[in-house]
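Here the structure comes first, spelled out in structure tokens, and everything after it is commentary.
Note that one protein chain of the assembly has been removed; the remaining protein chains are unaltered in position.
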Amino acid sequence: MRHRLIALALITLAPLPALAQSKPAGDIASQAEQIFRGSFRDDNPAYWMKRLDQDETMRLCSQFKDNPPARVRHKIEKAEMASIRYPVDGKLIGDWKEGEKLAAVGTGGHIGFIQPDPPGRVRGGNCYACHQLAKKEVAYGTIGPSLQHFGKLRGNTEQIIKYTYDKIYNSNAFTACTNMPRFGLHNWLTPEQITHIVAFLVDPESPVNKD
Amino acid sequence: MSARLRAALAVVGLGLASMAMAQGSTMDEIARYREMLADGNPAELLELKGESLWKTPRGPKNASLEQCDMGLGPGKLDGAYAQLPRYFADTRKVMDVESRLVHCMVSLQGFKYEDVTRQWFSRPGQESEIEALVTYIGGKSNGMKIDVPARHPEEARMAKMGEYIFYRRSGPQDFSCAICHGQDDKRIRLQELGNLTTRAGAGVAMSTWPSYRVSQGAVWTMQRRLIDCMRQARWPEPKYLSDSVIALQVYLQKTASGTVMQTPGIKR
Amino acid sequence: MNMQRREALKAGGGLGLFGLLAAAGLITPGQARAEWNKSAFDAKSIEDTLKALGATGAENSTDIQITAPDIAENGAVVPVGVVSALAGVEAIAILIEKNPNPLAASFMLPAGTEASVQTRVKMGQTSDVLAVVKVGGKFIMTKKEIKVTLGGCGG
Partner (left out) sequence: MADPMKIRASAKDGITEVKVLMSHEMETGQRKDSSGNLVPAHFITELSAEHNGKQVLAAQFGTAVSKNPYLAFKFKGGAKGDKLAVSWVDNKGDKRTDEVQIN
């Protein structure tokens, strides 16, 4: 009798860690989602908290660790391509000097209580964070490919201009789950601002091509 | 191969070599900049201060922190930082250095949680006791290997949740931690980025915090580092000591395990 | 530090550093000299700074070296050293051309102190850094450009 009691006690104590270990991976995702969402202050404005929401593309990219199978990739690229919008006047190439400024600016859009951007601060494209562009800027990143001589190498045909605009507007239309943000889709840059960056990339007079 | 093609290739080769050299000298000078800073790390000032804060009886209970159990037993600090986060039976929680330190300041010294965490990081003219204490505790693991195997089921669960959060994309820039920290040999501007999914990359990152940041004029703790990454991702900031920040640390420390601690570091 | 010195330091409130140190017995009164050079530190151009230092017309010299990286990852902390093999260097000043007030620091070197100092300065932007050295009652100088770049996320 005594032995059986001890055995029973062992059984009731032992399974707890074992159970925790055997939970399926999907359960980890829902638990993680819960602790992640629960990690933010209650007094965050609703529009801040919206930045934690995921659209279908974000959800799929996260799920496949940015390397989705071909079927998923095609689905994402097709849907993203359909999202692209153009300036009202239809002109896809703007002022490279404006584009040059936007490419260098890394501020804007920071929220939170510690170090938010002051209201009205310019939101830049921060292109140099990831790409090499004009020769004179040595502080460039390498997360994306070098875009030095972008227009010199590719020309500035209508087709190249449209491709460049589309890529900046929605990078995922070409490569699902790429590291590059979807600048137009999120209204991070306006269509007009995108045309300036297009000019910075393709205009023969721009330092991207001239130097 | 035709002579012309050979000549063309030679030109391309030269071009590439000179480009690599130009970039090489930029990175060499950055390396020189860092080398000149390394000898004379202002974090050492904070280490001194942290030691005094650790040993001085303070708070409503007029106790020092010398009986604080950072995971290796009361008062045992040598190597403790390198083995955190870990599961603590007394609180039934996986805790990182900072959550455990705050727990000790509350339970041993009698401080109110709100009071000790109010100044969890410094601002110009407003110093942070937590920064000083974490710098001191970190220094006590200098030269020791990071060892967070995450074998306890709760630790293992936190590591998996940390990995999930690492790849979780959201916000107006489609960011996740993996965007910047999921590949080898990349830079953002001139800052090299560790591939935190590998032992080498996570090792470099995790072994050098806490670190003095010259751009901030302050030592940053790992909580501060991770919370600021989320700010840069344009997300709201998670709360100090929140589970998702601890989960990320378990995932990263587990990946970095085996790397020798070199702290306090000094960074841009 | 002994108790007497500690008391002397406490009591020395209004004396300024050198009066204070003299009172503390840390330096002899003979060494107490040179008030903080307000006009040099407040000067807004290289020319005015040199004038306030009494160094107008300092000639370029290859006998001085500035030890600093060509590129600084952050302008808030830029390591700058000045070295010279010349004997009898009396003073060294570090100037940053494009800062609102160029003079960053000046050093007086008593006999026996080597012409080798290193410190860290703030630079608002890429700029020439000047080292001005007083040797044998005469001023000489050299300069070096230090580029200030952006390092991280850019925000």
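To keep things simple, chains are lettered A, B and C as they appear, and every chain counts its residues starting from 1.
As a convention for this text, a contact is a pair of C-beta atoms (placed from the backbone, for glycine too) under 8 Å apart; a residue touches a chain by one contact, two chains touch by 3 or more.
If you're wondering where the values come from, they're calculated on a predicted model, not measured in any experiment.
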Over the full complex, note down every shown chain the hidden chain is touching. B, C
To test your reading of the contact rule: which positions on chain B touch the chain that is missing from view? 39-42, 44-45, 48-49, 124-125, 214, 217
Pick out the residues on chain C that sit against the missing chain. 1, 5, 9, 13-14, 16-18, 20-21, 24-28, 31, 33-34, 36-37, 41, 76-79, 81, 96, 99-101, 103-110, 112-114, 116-123
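Throughout what follows, only the chains that are shown with their structure count from here on.
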Using Cα averages as centroids, what's the distance between chain A and chain B in whole Å? 24
What whole-number Å value describes the gap between the mean CA coordinates of chain B and chain C? 35
Using the touch rule from the top of the page, what residues of chain B touch 2 or more other chains? 26, 188-191, 232
At which residue positions does chain C touch at least two other chains? 71, 149-151, 153-155
Touching chain A in the complex, chain B uses residues 22-23, 26, 121, 152-154, 156-157, 160-161, 164-165, 167-176, 178-180, 182-183, 185-191, 193, 227-228, 231-232, 234-239, 242-245, 247
Along chain A, where are the residues that touch chain C in the complex? 105-108, 110, 117, 124, 126, 128-129, 138-139
Touching residues (chain side chain C, partner chain A) in the complex: 71, 147, 149-151, 153-155
